[in-house]
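Of the protein chains in this complex, all but one are displayed in their positions.
Read from first to last, the chains carry the letters A, B and C; within each, the first residue is number 1.
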Amino acid sequence: MEVIARFEVPYYQYLNEESAVVAPLPEFAKDPEQLLHLYRLMVLVRTFDAKAIALQRTGKLGTYPSTRGQEAVFVGMGNALAKTDIYVPYYRDIGTLLQRGVKLSEYLLYWGGDERGNVFSADKDDFPFSVPVGSQPLHAAGIATAFKIRHQKRAVLTVTGDGGSSEGDFYEALNVAGSWQLPVVFVVSNNQWAISVPRSAQTAAQTIAQKAIAAGFSGEQVDGNDVIAVRDRVAAALQKAREKNEPTLLELVCYRHHDHTTADDATRYEPQEIREIEWKKEPVARLRRYLENNKLWTEEQDKKCHEACAAEVEEAVTEYLNTPPQPLESIFDYLYARLPDIYAEQRETLLKKEVPAHG
Amino acid sequence: MEVIARFEVPYYQYLNEESAVVAPLPEFAKDPEQLLHLYRLMVLVRTFDAKAIALQRTGKLGTYPSTRGQEAVFVGMGNALAKTDIYVPYYRDIGTLLQRGVKLSEYLLYWGGDERGNVFSADKDDFPFSVPVGSQPLHAAGIATAFKIRHQKRAVLTVTGDGGSSEGDFYEALNVAGSWQLPVVFVVSNNQWAISVPRSAQTAAQTIAQKAIAAGFSGEQVDGNDVIAVRDRVAAALQKAREKNEPTLLELVCYRHHDHTTADDATRYEPQEIREIEWKKEPVARLRRYLENNKLWTEEQDKKCHEACAAEVEEAVTEYLNTPPQPLESIFDYLYARLPDIYAEQRETLLKKEVPAHG
Amino acid sequence: MADISLLEAITQALAYEMGVDPNIIVLGEDVAKNGGVFRATLGLLDKFGSERVRDTPLAESMIAGISIGMATQGLKPVAEFQFMGFIYPALDQIINHAARIRNRTRGRLTCPVVFRAPYGCGIRAPEHHSESTEAMFAHTPGLRVVIPSSPARAYGLLLASIRDPDPVIFLEPSRLYRWSKQDVPDDGKALPLDVCFTLRVGTDVTLVAWGAMMKETLAAADALAKEGISAEVIDVATIKPLDIDTILASVEKTGRCVIIHEAPRTCGVGADISAQIAERGLMFLKAPVQRVTGFDTIVPYARLEKFYLPSEQQIIEAVNNVMEFA
Partner (left out) sequence: MADISLLEAITQALAYEMGVDPNIIVLGEDVAKNGGVFRATLGLLDKFGSERVRDTPLAESMIAGISIGMATQGLKPVAEFQFMGFIYPALDQIINHAARIRNRTRGRLTCPVVFRAPYGCGIRAPEHHSESTEAMFAHTPGLRVVIPSSPARAYGLLLASIRDPDPVIFLEPSRLYRWSKQDVPDDGKALPLDVCFTLRVGTDVTLVAWGAMMKETLAAADALAKEGISAEVIDVATIKPLDIDTILASVEKTGRCVIIHEAPRTCGVGADISAQIAERGLMFLKAPVQRVTGFDTIVPYARLEKFYLPSEQQIIEAVNNVMEFA
């Protein structure tokens, strides 16, 4: 017996649980403005999230998947993306999309049950929300193929949950990205749960990062509660993608501090102790503590920041609530570039339909 | 950055290309009778294979996938299986099935376009031939689940091609086997080609064995031209499965010394030099040389062995050619346990059908 | 005896049969501790343990594929797909293997699995939670497709499906999960598969429907009765194989037929029923068979989905049309 291949999985963290610096900070993190910007975004995301849950509870929003406690993952990712890159989200995200120019009101529209929430008015190319778990990494690989064919120095970023990493499509996407050397970064937001199924039951792999080994490229595990680490590793992976057409898998380790969605009840399966332990690692307080320790932030500033975020969210909510529904014909009018004649009669039937009693 | 996981892929070989012993032989290989048995099986398989190709060329068999040059893979695997284990094949195999009691005439029936080739008269539980690439490892995982639920000390063996290892189902099967700790052995017969697509284009992974790392268990690369190594590693993996409910992925490195099937023309894409180089490693001559070097085998014996195999194959061919076609109603009669009444009329229509002119 | 919902009837059937048959294995995403996202498998883990009630990794093709493997070993997997919109990754396993194992091996191996999934729209869920593509399965030889529309039928038909020796696609109308309650004795009595249920006897027109659309169909029949039109109402229940005889006998009596389904119109199951009536019943038809169906569109998101769903009003209009046909 001889050993013919060896592999390692690295782990990255800059700010630990106690907000102590445990590794030399990357360049961007030495700029207070950049850190403050990330902090404000995380506060905005958390504020918005709480509001969305409240809207759902009062019947003003549909089923909604919270990002509470996962702010660093999405804010860090979004911050690392270049404008010319393309983002392929799943369904759980605010922080990235926000930085892509998606309006909070669009976000609400989507979860309010309106396709226009996918129009992403500020962006032409990003993919819409994707519900079928694990299916969207293939779209990212396809876009990356287009970039490569056209010799564009652009990268694609896509994100999946830990549950999503069990789907065959996830693996097929990694495999083709490795085989074709595609400029794509696969993020797994490992929040430890896929609805009620814990990460430990999802796979026997010790890390999700090591799944990249099956596809012949490198995977890294990153502290997903450390926004500096997220921002840094995603940026590095995107750069490697743009410059060397090398794919990367990044496992961002975080925790889902809420029910899976508002339709879920995590008390049925989640040990309360675990959530409490995990809360000590959560990303917003961690960065705030660091900023305060370094005299970059005060309680007063924090209060103002929260107020500003609350105001911004309120405005979005008002805009959302005042958005009139789409016209009925929208049900037919985006199916094809031009609606085939055979469906015209059905479209007429629709337009003549009374508002049903149970509506 | 800290390293949080490390992995290695081992490689196993006992007899090298020149038939030299390069590692201490496993117990069974010290018994000449066992080696001679394996040798005879490999000769039988090669003889049968050549005959099957000839039958196809003369219009007496349908499309047929040769195992020429891959005899050690299937003979070694089959030899390692216990009677109570279950085997889940793909479409390319003679050597394993033969040892499961499948008659050569059944094998011909299958490739002659007759479902009865899947009846496997000597065996109740093995799976039939499976055409959809990569789909059958999941069946193996399901059978292994049944064994585990029933606390049976039995293992499941399944085999896929190098191409098949790119399918999502392959990965999903590995992943659930790891997660549930199932008594299953996944073999990849890496013959370097998936029709015209070379192994190098199939995946960027340096070995296929390392794909097991994604599922959290171990993978090994084995010289698939060394029947001793195949027999040894498959047996070891099966034992681990039976005794510890631990899955294993075994990559058996071999070479496809024929067109993909009789419907293929490998000269379109396969460099002739490569095949010539690979032929020097082929398994039958390798074992024969070893046996001869050790005075366990003579040219005279070899001649007799070939004659006996040819006779056995001829007998199977005669049996095959004399098998009358199934009755027409067989088209309906195995669809359901009891054919629903609504289809009775269609069945009548079938029975009244004339033999079509183009038949 | 407390009345139970369709959802509770599913749970009751699963619990009953698992108690009787140790070979039954329930598996799927979130079916164990969580009891399924709709709670259809609630309590089974506690009663039958984690060997028999299994959360799977998140992979639908895998769920189908391992179920097939288990079934050939004499187990009876009852696998849940979380929503019908997530069954598609498993179609290859279902169409190419589950439906064919018996035929492929000339009966040597068999595949007695039940693939359960909530289906249909109208519960204001996100995209892909609203599918009704039963026609795809109905087109696939070797499968059975069963859809209950009341708590009693859910109980009886699920028991029958589990006991059936062949693969069954069992689709549960999520819109009816908690809609109405009924006393369903937990007596282990299965209802017959492969037959339609005549829910209401009538003389003027035959209404043929299944799944959640039975709600609007029965309501329409009520309304029509007030207008003096007597509608016979048939719940198809087993979509494949279809009990066309019951439908034909009814249409022979009434001379008129309206078929109602939620799925898109084109190549829906309604087309096949209509075609069969055309082939065998042309002579006794007093009016063309009408279909009231979902549109040939993607089910709109929650805000507009109610406009997708065929309404009671549309059924009544269709009946009025066939009544007035001359």
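Just so it is clear, a contact is a pair of C-beta atoms (placed from the backbone, for glycine too) under 8 Å apart; a residue touches a chain by one contact, two chains touch by 3 or more.
Owing to the predicted nature of the structure, the values given are computational and were not obtained by experimental measurement.
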Which shown chains does the chain we cannot see touch? A, B, C
Touch with the omitted chain, as defined above, among A:139, A:289 or A:306: A:139
Given C:195, C:249, C:271 or C:323, the one touching the chain that is not displayed: C:271
Hidden partner chain, touching residue among C:28, C:89 or C:173: C:89
Looking at the whole complex, which of C:289, C:302 or C:315 touches the chain that is not displayed? C:289
By the contact criterion defined above, which parts of chain B meet the unshown chain? Give residue numbers in ascending order. 62-63, 91, 111-115, 131-134, 163-164, 166-169, 194-197, 201-203, 263-264, 268-269, 325-326, 328, 330-332, 335, 343, 346, 349-350, 353-356, 358-359
Residues belonging to chain C that touch the chain removed from view: 61, 85, 88-89, 91-92, 95-96, 99-100, 103-104, 127-128, 133, 135-136, 138-142, 240, 242, 263-264, 266-272, 274-280, 282, 285, 287-291, 295-298
Touching the absent chain: which residues on chain A qualify? 88, 115-116, 118-120, 124-125, 127-128, 130, 132, 135, 138-147, 149, 168-169, 172-173, 175-176, 179, 330, 334-337, 340-343
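Note that only the chains that are shown with their structure count from here on.
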Could you please state the distance in Å, as a whole number, between where the Cα atoms of chain A are centred and where those of chain C are centred? 36
Could you state the distance in Å from the CA-based centre of chain B to that of chain C? 40
What parts of chain B, by residue number, touch at least two of the other chains? 168-169, 172, 175, 179
Where chain C touches two or more other chains at once, the residues are 57, 59, 61-62, 89
